[in-house]
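Here the complex is missing one protein chain, while the rest keep their positions.
Moving on, here comes subunit A:
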Amino acid sequence: MTAPTAPPELVQLLTPEGERVEHPDYDIDLTAEEVRSLYRDLVLVRRVDLEAVALQRQGELGLWASLLGQEAAQVGSGRALTDADMAFPTYREHGVAWCRGVDPLHLLGLFRGVNHGGWDPIEHNFHLYTIVIGSQTLHSVGYAMGIQRDGAEAATIVYFGDGATSQGDVNEAFIWASVFNAPVVFFCQNNQWAISEPLEKQSKIPLYKRASGFGFPGIRVDGNDVFACLAVTRAALRNAREGNGPTLVEAFTYRMGAHTTSDDPTRYRVADELEAWKLKDPIERVKAYLFRNQLADQEFFDKVEAEADQLGKDLRARCLALPDPEPAALFEHVYAEPHALLAEEREQFTTYLAGFEGAQ
């Protein structure tokens, strides 16, 4: 007699050692070209992040929120989206932005303080970064309700972290999505830390299990496994588009860097933890898989590396060349229609500034 096997809690299709494993509910069939392309995205996204951290350290950015360690969760889920799907990010989804075709320069512009996000959210179907924790979950559900009313074949995906699951807005978004059966995928990157607070401060149960209380499925995926993230998100999005309502995906991952460049994680977590997660690195396992199965040779890896170097170099040059906005930009885009008070203040300020013209 054999004991019944409990369903595996963590969906994994690629082990940290780069071994392909099967899962009863989720599978993925990727060509060699597709795997190489995923690998390339992971490497380039990490390089953008690295360059941004360096630019912040050199005083060129006011702040940066590093995605180090979360590349697979972001690239896997980002690549699962169709053009018609809409993504709602936090402020750390640089990898998803990459998948949506957003120029990383716009991300740098935000953290440099040139604007609050210069990309066109409509063109890319990638909303602006939201800094207030969890607010965007409601926007995503509302947008999904719009999709329902349009009768369109699309879904939304909304990103948030483990800390955000404590927010009222996130819980309200779960309720709304559930009762309206909205086509939305809640993609929670549980990176174990909300600045200094570990998951135990947010939840007594695994986060994906929260979904059942709201009346929709929750699933935990290995957030460092790009294959699994792609497969699980693809299935959840398809489910949503087909009218079967929301899914909560908990991507179990790790924030390998600081919360932001202003943070010092040595004050609250031990180095051993980071070392253990380094062994589960999201990029190394894809490289091992490509090598092991002879799907890529050294020349390919060298080429990606060179491309990453060039990307970093270009990005740095373009970041340094970003002009500061003109002073009168203060008054732009606050309102869509003419506003008497703002027009008056703009006029006064412009006159005031003009008084300095020609002064030494």
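In this text, contacts are C-beta pairs under 8 Å (C-beta built on N, C-alpha and C of every residue); 3 or more make two chains touch, one makes a residue touch a chain; residues count from 1.
To be clear about the criterion, contacts and distances are computed from a predicted model.
Novice: Just go with whichever of "Alpha-ketoacid dehydrogenase subunit beta", "NADH-quinone oxidoreductase subunit K", "Carbohydrate ABC transporter permease" or "NitT/TauT family transport system ATP-binding protein" UniProt uses as the name of the absent chain.
Specialist: When "Alpha-ketoacid dehydrogenase subunit beta", "NADH-quinone oxidoreductase subunit K", "Carbohydrate ABC transporter permease" or "NitT/TauT family transport system ATP-binding protein" are compared with UniProt, the left-out chain turns out to be "Alpha-ketoacid dehydrogenase subunit beta".
Novice: Pick out which of A:G168, A:P323 or A:G358 touches the chain that's been left out of the picture.
Specialist: That would be A:G168, which touches the missing chain.
Novice: Write down which of A:Y268, A:Y335 or A:Y352 is the residue touching the left-out chain.
Specialist: Here the residue in touch with the unshown chain is A:Y335.
Novice: Considering the complete complex, identify which of A:R112, A:H139 or A:R210 is in touch with the unshown chain.
Specialist: A:H139
Novice: For subunit A, which residues lie in contact with the unshown chain of the complex?
Specialist: Residues 115-118, 120-122, 127-128, 130, 132, 135, 137-147, 149-150, 168-169, 172-173, 175-176, 179, 332-337, 339-342 of subunit A touch the chain that is not shown.
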